[in-house]
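Here it is: the structure, laid out below.
Of the protein chains in this complex, all but one are displayed in their positions.
And now, chain A:
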């Protein structure tokens, strides 16, 4: 008789270790592939699991086998019209009559394509990236504690008394302690009822029973309802919550000169930045500002999807950022970061103002500020003004992006993890 066994509940993913080893071994190739994969994606698809392809030649397992050439005679199926002596052109390799070749080497020339889970994908994507200088103020900060539940304890303050738990142990104790008496009591009562019905309640036997019953009742009642032993208190412990108190300001230019492709680049940049922040940091505030001639703080939806547009006054955004810092994010308590994307085409005379706001109030307040100029053939006037900011402030970075594929490297470069 054959054995039939249900193995479906057994562990799956037996080869998880092997997959991890594969990923570990080819991490460099995979990382390049991940960066490339995101470069070509639609904005709405940036966040998500990823299909990754790496060249077969990088991961092939070499074997001794015959290469093309020499003399070989092969048997094939499906002849329709050929007779002996017919001859014909050599088909391009891999197709038709040359089919043996592909099976010889075991693999074709296509890239090796596979899927990474979303987590793995993002991990590769944002590996080696970090907000610079985040630790600086965290150390100075008083650590924040959070109370978390941690089971029950047998002592504590009355306000933390847990009634349900206490009653549960009280009940258990009483059941345990009274059980033998109550059994006896039931028997005696039955006997008493019996005697009374037959001999009346004044017979000596009935009186004796009544006495004993009273005695037992007293004993049962003597068992305390709640003892100190039963008390249970909800336990809470203080858990230190290391918190990088950080805020990121995202400043996006949506002026008329930002055409669709530039807006697209800017949005991509912020989308990736946003993903990176969300993936790597548990708590970070985001302040989203869009501006044309005037600046406005907006929510995520408006930031990424609103269509309103106009002229350009870059300084409006910087001013707003400055106001918000003064209002809500005291530089002594917060790690402040800024990222600004613009095509650099600014209203005449505004660029020096931008420079001044940055130099005088923003740069001293922030940990890091990154400026990205998108898709302009020549550096614009804003770029030139910002160069002088860069000279004086090492925590100011600037980069230019011409096409989508450059976004990831630039982002990576701007927020590269610095060696400790």
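Note that a residue touches a chain if its C-beta (ideal position, glycine included) is under 8 Å from a C-beta of that chain, and two chains touch if they have at least 3 such contacts; residues count from 1.
The rule is short, and it goes like this: contacts and distances are computed from a predicted model.
One chain of the assembly is not displayed; among "ABC-type glycerol-3-phosphate transport system permease component", "Molybdopterin-dependent oxidoreductase", "SpoVR family protein" or "Quinol dehydrogenase ferredoxin subunit NapH", its UniProt protein name is "SpoVR family protein". From the options A:35, A:59, A:185 or A:213, the residue with contact to the unseen chain in the full assembly is A:59.
Touching the chain that is not shown, out of A:90, A:283 or A:307: A:90 (per the contact rule at the top).
Of the listed residues A:67, A:158, A:204 or A:394, the one in contact with the hidden chain in the full complex is A:67. Along chain A, the points of touch with the absent chain fall at residues 2-8, 10, 12-15, 17-26, 51, 59-80, 82-90, 95-100, 102-105, 112-115.
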